[in-house]
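Next up is a structure, given as structure tokens.
Missing here is one protein chain; the remaining ones are kept as they sit in the complex.
Coming up: subunit A.
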Amino acid sequence: MVGSESNYYGVYLLEQGANIFKAKLDMEVQIVDELALAAVEKAGGTVSTAFYDRRSFTALCNPVEYFLMGKPIHKRLLPPQELVTYYTDPKVRGYLSDPAKIWESRNELAQKYGYELPELSEEQKLRMLEGKKDPRQVFYGLPPGSIVNLADETVLIPENNYFKKHAAM
């Protein structure tokens, strides 16, 4: 994983160790190698690639520091023009791609590398169709525009119309 200081920040799932990989994991990374994708799906897991702008990535790396700033949660940016083709590609399981095409490419990958696709649980299937997080959401379950109060263990969600319009996902 490369930190947010570099131009190439994010998690890159490499194919090193694909021959001994057995864990069943559902993960979300930024870039993924084809063989790594096959290794994870063969073990019964799912992978999806998502874009996070530098600010969102830093917020996710250290959420406590971000919440302590006391600012309303910002909206995650959409990928720049150069990366749109990557994240709309079902072969890489991009988060902006068609879920039906992801299903097709799963079968194609299994055929290419010669393994049987294991059954996915209902939760995993739902997540593949709907996506866990909205493309404009940084933290799951926390709408943009809300403020997290760590001391009182609450979340302040604004009601005014202009906030809702600004934070609309």
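Convention: contacts are C-beta pairs under 8 Å (C-beta built on N, C-alpha and C of every residue); 3 or more make two chains touch, one makes a residue touch a chain; residues count from 1.
Quick note on the criterion: contacts and distances are computed from a predicted model.
One chain of the complex is hidden; its UniProt record names it "Large ribosomal subunit protein mL49", one of "Large ribosomal subunit protein mL49", "serine C-palmitoyltransferase", "Histidine-containing phosphotransfer protein" or "Ribosome production factor 2 homolog". Where subunit A meets the omitted chain, the residues involved are 20, 22-23, 60, 63-64, 67, 70-72, 139-142, 146, 148, 150, 153-160, 162-163, 166.
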